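Down below is the structure, laid out as structure tokens.
Of the protein chains in this complex, all but one are displayed in their positions.
Here the chain labels run A, B and C in written order, and each chain numbers its own residues starting at 1.
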Amino acid sequence: MTPHATTSAAGDTIGVWLIGARGSVATTAVAGCAALAAQLLAPTGMVTETDAFTGSGLPALDSLVFGGHDTASTPLPKRAEELAAQGVLPPWLPAAVHSELAAADARIRPGGPVDGDSRAPEELIADFATDLRDFARRTGVARTVVVNVASTEPEPAPGTWPASSLYAAAALRAGCAFADFTPSTGLRHPQLAGAARVSGLPYAGRDGKTGQTLLRAVLGPMFAQRALAVRAWSGTNLLGGGDGAALADPAAARAKNAGKERVLADTLGTTPQGEVHIDDVPALGEWKTAWDHVAFDGFLGTRMVLQTIWQGCDSALAAPLVLDLARLLARAHEKGLSGPRPELGFYFKDPDGDESALTEQYAHLLAFAARLGHSR
Amino acid sequence: MTPHATTSAAGDTIGVWLIGARGSVATTAVAGCAALAAQLLAPTGMVTETDAFTGSGLPALDSLVFGGHDTASTPLPKRAEELAAQGVLPPWLPAAVHSELAAADARIRPGGPVDGDSRAPEELIADFATDLRDFARRTGVARTVVVNVASTEPEPAPGTWPASSLYAAAALRAGCAFADFTPSTGLRHPQLAGAARVSGLPYAGRDGKTGQTLLRAVLGPMFAQRALAVRAWSGTNLLGGGDGAALADPAAARAKNAGKERVLADTLGTTPQGEVHIDDVPALGEWKTAWDHVAFDGFLGTRMVLQTIWQGCDSALAAPLVLDLARLLARAHEKGLSGPRPELGFYFKDPDGDESALTEQYAHLLAFAARLGHSR
Amino acid sequence: MTPHATTSAAGDTIGVWLIGARGSVATTAVAGCAALAAQLLAPTGMVTETDAFTGSGLPALDSLVFGGHDTASTPLPKRAEELAAQGVLPPWLPAAVHSELAAADARIRPGGPVDGDSRAPEELIADFATDLRDFARRTGVARTVVVNVASTEPEPAPGTWPASSLYAAAALRAGCAFADFTPSTGLRHPQLAGAARVSGLPYAGRDGKTGQTLLRAVLGPMFAQRALAVRAWSGTNLLGGGDGAALADPAAARAKNAGKERVLADTLGTTPQGEVHIDDVPALGEWKTAWDHVAFDGFLGTRMVLQTIWQGCDSALAAPLVLDLARLLARAHEKGLSGPRPELGFYFKDPDGDESALTEQYAHLLAFAARLGHSR
Partner (left out) sequence: MTPHATTSAAGDTIGVWLIGARGSVATTAVAGCAALAAQLLAPTGMVTETDAFTGSGLPALDSLVFGGHDTASTPLPKRAEELAAQGVLPPWLPAAVHSELAAADARIRPGGPVDGDSRAPEELIADFATDLRDFARRTGVARTVVVNVASTEPEPAPGTWPASSLYAAAALRAGCAFADFTPSTGLRHPQLAGAARVSGLPYAGRDGKTGQTLLRAVLGPMFAQRALAVRAWSGTNLLGGGDGAALADPAAARAKNAGKERVLADTLGTTPQGEVHIDDVPALGEWKTAWDHVAFDGFLGTRMVLQTIWQGCDSALAAPLVLDLARLLARAHEKGLSGPRPELGFYFKDPDGDESALTEQYAHLLAFAARLGHSR
């Protein structure tokens, strides 16, 4: 496969504002977008670079301008080197896209709230919205999509404002489309429902589907279609990196697991026995391993077992989907589409729509791609 | 789940004639059909017992009358006891359905050709067709579906008639619908193409999709939909029972593997590296284990791996599909449908149609179910 | 392998008193011992039936007389039928050894304390000791070994007496050797240490090594011998049956996991990252699956992975070891050996001695076998 990422010599630029902009997913997305725009690598893993999206009018990869919020301070070029040392990025890539990484890093603004921060939620929202408007003014982007790729938050106490929802509120206020790539509350905060509905903005979520749940979204339907009775579906995830540490907090894991279990209930029509574990294993670095054990009954009650082992790099699985979502939401915004976009359920563990089976979600995505392409 | 197999108090009976009628698959199908008809067990694994087929006008399970050809002589009640000892059938089942097994066994006719058989192919075809007509006359079935569930044959030398094709020719001659549940030549013999086309009979094949290939038919599309680049797909199958011994013959395995590889080429759009092994492991008895190792590239070329392990009972996986096919083809025959039925690709490794992805095959099957139900 | 279990026409009989005498392990041990004594099956899984133990003077299998305590009331013949339906026992076995099962069941005494039991610990110990003395008097056994195979208890609150320790105290008082096949407190209760030491009785524990830890006891030394640096060792156990339910209680699981982790720390010399999960999966019935994932560094820090999947039947793994321990402790008692027997560490997750590597434990066991055989 030779590099053939979509590029454009002219036209509007589009802002991609990442919450958690110095994390592994964001770094991989920024570095990867630069590599593809420069045709240094093939766009493996990017669904919007496949033929079906050719006529959808999506913004070209070289028109994306990155910025974001983060509470961390390690600059993107250094983060890219760390990821290359772990095998997430090719060793030569950080140097090859250094200027793009440095430029994006210069647009990252301090996130919050941090310890000792005395700002009230309303002040934080206002400050974040100001950051977004400043970014748009300085870069001249035609519009901006905000994507939350920060670490998973614990479930918030009732009546409080988790950071993810402050960012989501700021996106609404600044007129930006929004994608929730994590299981955090974000736009699903009860006090944001009304504002989202009347915002005229498109949004999508929740929790990117990058491994175990991706598999479940194709295997669950298989069991259902074959009328095989799943008795128990058990899973263990071993995660290194920041995600493992965040999810070692049982409250954070609870948010994550709700999405994982939904796909089984939806596709099987019943909730099988079995638990899901998420373990923090720092030795795995940026890599993750997911083991699933499915005990099912066949004809006449015969007991059978399917096991799957998925060994992937979380950032490399997530980053192309983040770019896909940014492009799709930017185009949807341009086309005047607003509200939740269930057509993007293909990307999420806990999607806005009713469909949990991957193939059906893919069909909806392709229909959406066609719809985006119709002349204005 | 409580037993709720479809039954009917009156109406036509339908013949199901099994090639390899004393094998494990046939024994499980006959015993299982009797158990379901008597509502002793739930119809797990039978797709035609799900709601989508309620209005399709399929023959009821208690209207199926079994017979068949086999070169083996161990009677069905004894075979059922052997399978129960291996855990394929519930221990109490052989006694509970003894009379149905004995009745079916009495309708089994000697298969062939056996060593020393001097009959020419034409004579064998005529004899087999006579057996089929006698069966229909004696039992009074409205029509008969022939299903080949015999051991996989080696690829035949050019110009010869393998047994599977003799049986297929006899089915055509006797006016019976035909399903090829094995990778053997059967109806795909070049000298049968014309006769099949003009027979006015519906038929379907080839090679039941019961394990590794079933998984591949959902995982292949997943990789394609996510634009992940599969580099190598390797597999090993460990089979006990007669199937393992038959497929230890490299010539027989070749026929099997062609189907397995087709699903990858069709769904991925490329042929990945990797081999498929089929090992005879008698210690596994009626059980089989399939291990698959998929090496794929993600974003920016990051190397990742998926492995699957499928541990199933071959007979229990195959038998409900055999019953499904018999019912669907009988109804298609009744409705006047003829020729190859690509709508049944859901059941086969090497289907008649172009579609290899399971979900699309399932959609075609459901559409077929609806079509079968339209008023005559 | 033809049946060749040791039998003896005459001589002393030996009592085997099982705590949890109507559980799956106990039922399998009683039924299996009868089957081996009658030479109906080969003694697979019984270490004391291998050649190395021929001259050790162990009691013959047909000299073992079973009794025990249990709070459950389902009789052993019925429990055996349940286990046969699950494939733990051959289907024909319950009928073949019905009389032995019924005889053992008649010797089972009510365990305790049960809800509403007003007896103080001292009374319970006295009652249990009386049961043991009555058993010995009525059966005429030369001596009795008590083996705890009851469900794992939660860790007791300080200063309380868990049931396992009441039984252990009763064994000491009645002059019986004792084996702790579970991780429960049993003889390791702080107030029993003195009594055990001066009892003149041999005893051994703790927590039978039947699956995941058995593997770890050979794989841990392999990594150490090859100077490979284990970074993380993660494991998940899926258990059906009563054990799964008992260990779903985090307090009970804690006791179990302590033993599992000890073997790694002992054999690797460091404690790797990684957790151990024990999930209750009732659908698995009497079967268990253990998945282990070992992330290790090779030469120059290269990252590598070993994964193991162990699928076994817990009762069938445990029962022969219970018979081994009863025979070995009975003989040790006869030879006048007393106190903890670290030579039996081969059988335990959390052994009395210092050695955690299986091969060294096996060497100690063989030396013990030789010592037992020396003329008195």
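Keep this in mind: a contact is a pair of C-beta atoms (placed from the backbone, for glycine too) under 8 Å apart; a residue touches a chain by one contact, two chains touch by 3 or more.
Here the structure is a predicted model, which means the values were calculated and not measured.
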*Which of these, C:72, C:126, C:195 or C:228, touches the one chain of the complex that we don't see?*
C:228
_Touching residue (missing chain; options A:309, A:322, A:344 or A:363)_ = A:309
*Check the options C:14, C:60, C:89 or C:201 and report the residue that touches the missing chain.*
C:89
*What subunit B residues would touch the chain not displayed?*
231-232, 234, 236, 238, 272-275, 277, 279, 281-284, 289, 291, 293, 295, 305, 307, 309, 311
_List every residue of subunit C that touches the chain not included in the displayed model._
1, 28, 31-32, 35, 41-47, 49-50, 87-90, 93, 214-215, 218-219, 221-222, 225-229, 297-313, 316-317, 319-320, 346, 357-360, 362
*Residue-wise, where is subunit A in contact with the chain that is not depicted?*
84-85, 87, 91, 309
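Here is the rule we go by: only the chains that are shown with their structure count from here on.
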*asked:* Just the number, please: Cα centre separation of subunit A and subunit B in whole Å.
replied: 42
*Whole-Å gap separating subunit B and subunit C, where each centre is the average of the chain's CA atoms*: 46
*Which residue numbers or ranges of subunit B touch two or more of the other chains?*
87, 309
